[in-house]
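Structure incoming, see below.
The complex appears here minus one protein chain, its other protein chains still in place.
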């Protein structure tokens, strides 16, 4: 990431800031804003200089609107991070994200960077190289909620001009630990770099970009997001021998092997507590 | 529609059966099922032979599950029929449709025909001919909810094998009354015909089909749904002179003229009652 | 064409009005304008009610600007109608059309319908079905000038909002007289119908549409112009037996047979008078 | 088919002339050639005026070369008409067709119309509308042999200029008798019409065209062969009620229902006699 | 650029040779021709060994024809380098380039490398990644003239076999100085390399290639020109921090920010001197 002298933004909000990805950005985006507003349902530790902490539930409309005042850029990582019951997905991801976008509209936010996911298109086969324009094929209720927010953000851009970059994150972890991640792994540094580019690009309109490192194996064609200038520097290939050694030869017919969503595509969904 | 001797289905459920479209299908689909289950929030009039009436709110999970028992095919028309507050859209269209699909899965329903809408793609320009694979571009929260159900149904097919035909209905009214409807009008007979084909097609997987009559003006390329055999017989052209005479020359720059969604694309959204 | 009571336009200008196509439109578009301004380099015969005649050369900038005052719609047929020396093509088609567009901009014209030609794409093979988005492949200097105006009109729309419909006319004659015209023939009635639709469509932006009748043989996919509602009623097939009988079996390797532009693709270009 | 006065061709060879399709063309193509050479392994009945009969096996190279002398157009219907052992497919369809093309090259034949088949692409799903450029996906060894000849004919055009029209015939029978044929049925008259157009088109290069009637249900997009002018007049829809009545409701998951090739896609292949 | 021992060409003509780009090529292409013919309207300084200087106006047909004798390759950089009045664009870019191509045809030139421009497609949005086959969308009269020459050169190849490589140059300057140039910058070395490849490629037919360095941000997909082997070595990223520091945060809605053509897309056109 280029050296930044003067923060280009007044106030960047990061939701879900207590999670692993939020923690990464909290560090790397420091030079980019006069104030970094960090939000999560749980506490965020010591408040550092220039930080503003807001503990709130995104399903709480008033709290979201209050938090959003004065913000010009949003990195929206908050919500349920994996498959859950429909009710949890509904409250955290669907209603919560609606609050973010509606508050963005009313508070004059310019751009939202949204943590979408491979699970929005998890039912494509690994052997299909897809770009960002293919119809969504979610692999879980979690994935359905990701497609909801992608479409909601498209609406907010088309009608109200709120720009969004939806990042379909592959597997953002310290290192790849299975064979699928040889394709989907996104290093923390590359994630930071991608967010920086999404913030700094002069004009983004509404874009969808895939988020993985420069792995030789790859499911995704990011050509359509070339304008962002996302050029990952890390590669899962450095871990290939280790992954080969630690994981068994996969069965090519198993859904978790065939589909881009991995185990999300293979699992049934959560038993709904209200069902009997 | 071909003459049918023996009903091919045991029990077809029509949700939203009290509306205009439900009333049309209630008549035309009679020969296709031993039992026609009609559901709405309001009463459905006299129960005719072979009909079963269920008054319920789709947001009521238990009622939906109870209603779905024994059903093999669903025509899902129910929900808020136009733009509304987010809360109404959420309850009626998002939560309600989730109940339909989850009940379909648990009750062994084979196929759902879903009344999606032009408003799922209403922010494409009229001059863009689009097919069913273009990214969704909803023009309203209503339209966002339509994209939600399209994607939810894709998930239920990919993971659980519940087939769906999502019909993006243009303007299903007795006759076209404005210049945009010269392209989007779907006659009641053509709508019935389309539903018949969606029911009877041997295998549909998950399909999206545009629903308009054989109007000479057209936004949509239905090539990808050719297998259904939908071949509309009516045309808005019969009303063209009348529409010219009754409507003023449009301003080509106005959003309601430029975009496929018409006035939905031009209007702001409902003031949310909770906002102050 | 639908019956029109009140002329929807104030003043429609037809350039090249003395030619065969101009003569056709002079009749069929009468009900569409309070004043029909007819322009050509040669005289236009008796001035009928509501007509205004302007004899001028399109290369004469001041004359064009004068003629354009008060015009709201233009049908631009004027210019050299076939291959000629570069100087003639330059003056009549390139400079002349620039005058039309620049006058349109300065005089507040809303929309131009431009008589482009198959010769803008005449070097595609007959066996290639092409749509309106393929790169242009002119077959002559005449064809190059047609691509020039298509691109010029695109510029005037993108920058100044002047709408255009560029009609790539096949072979607009009383009837098809060779085997290539079994695909390219456009009847006079169908041409009138196409111009009517291009005038009356609520919003056209910048469109390119192919102009041929409902011939069973066809080079062109007009899907992208479906919004116009152009639905030709005539067909070259009525003349197929006659054409078979009157024309020899073609040599499939001859450029005039292989290429969509026919003999234009086979001929060399005019000797430039200045060359020695 | 247009009325023909003078035969446009000298000598049209029809291979497989004793079969159902050959019998149809033997009648309909009479006016198109001075001599109609009919070939099959079995006898062809009484020799009518202008007919020349050749009984031979296409696997017999010398016989094929002898038969081809003086021929200017070939309709190649011969070979095994359905799945068989590899040895039969190899001899009849692969080696036999090589003989046809190599003889065509050496004897100066101008054009071959080849009876390819839906089984060249039988592993596409019925819900996928495909055009002629999709990768082949044969559903049987029979289908593999059809792709072989399509590619062989491409080679003979690219290198030697022998033109070919490969017709992927759906189901060419007196009438449709199952639900799949509601999409794939090709009437005898439409087949004749298609062959006439393939013969008479001025220049065909190498084309692939799907052969089915104007059925409302359809798997295929023939846009790329629009130049031929194939416009079927019959429709399986006339038999729809009859087919519904006579056939059971299909299981959408069965391969014979899901795939375009029908039962060919569902069956295993012939036990090879040499294996034990 | 690979080390060259023997000049592969007899006489390379560079038009516009006195400009910045001409000066670059005058140096880098020295080893590639026995004679380097340099042409411009202004003087070209001292004549070095193997150089031939021609001062002429491209609008002067006879001068162009005289200059072209004996030339086998042309690098056509000459003409108005930015927006100007229509008359200047017409004379310098349209008429001048016609002279180049017509002289090339009559003098037996084999290949022309033409300096087209981003302004031929300047009305695409920066967020749209485009390839070389998208319809042209010029952003200025200058850009219209660039599309004219691209189409003219297509014609000269299709009809007369004169090969052309049209290079849509982004921003060829010593270094990138604004945020748009982070995507469009083409270093002088990369420009030389691209011209070398265009000269040396065994067969180019008619190609369009985008010219920018290996910048991480990019509007263009050069896949279709992969055969040339253009692989830029420089990158605007080296100047990213500097550009961030020296330029204000852009307004994403401003045309000069939204569109690939930058300020060309935002500016109106030159007042035509003849207008009053």
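Structure notes:
Letters A, B, C, D and E name the chains as they come in the text, with residue numbers starting at 1 for each one.
Everything that follows uses one rule, which is that contacts are C-beta pairs under 8 Å (C-beta built on N, C-alpha and C of every residue); 3 or more make two chains touch, one makes a residue touch a chain.
Keep in mind that what you see is a predicted model, and the values were worked out from it rather than measured.
Note that the undisplayed chain, when the full complex is considered, contacts A, D, E. When the full complex is taken into account, the listed residue touching the unshown chain is A:219, out of A:9, A:142, A:219 or A:264.
Screening A:103, A:167, A:183 or A:207 for touch with the missing chain picks out A:183. Of the listed residues D:100, D:152 or D:243, the one in contact with the hidden chain in the full complex is D:152. Contact between subunit D and the absent chain runs through residues 61-62, 65, 86, 90, 94-95, 98, 102, 106, 123, 133-141, 143-144, 147-148, 151-152, 154-155, 158-159, 265, 268-269, 272, 274-275. What subunit E contributes to its contact with the hidden chain is residues 2-6, 8, 110-111, 161, 163, 197, 200-205, 207, 223-231.
Annotation for subunit A: contacts to the undisplayed chain at residues 125-129, 179-180, 182-183, 215-221, 237, 240-241, 244-245, 249-250, 252-253, 257-258.
We take it that only the chains that are shown with their structure count from here on.
Least step count on the touch graph, subunit C to subunit D: 1. Under half of the residue numbers found at the subunit B and subunit C interface occur in both copies, marking it as a different-residue contact.
Interface repeat of C-D: among B-C, A-B or C-E, the matching pair is B-C, sharing over half of the residue-numbered contact pairs. A separation of 41 Å divides the Cα centre of subunit B from that of subunit D.
Contact of a single residue of subunit D with at least two other chains is seen at no position.
If each chain is drawn as a node and touching chains are joined, the picture fits none of the line, ring, star or complete shapes. Every pair of chains meeting the contact definition is listed here: A-B, A-E, B-C, B-D, C-D, C-E.
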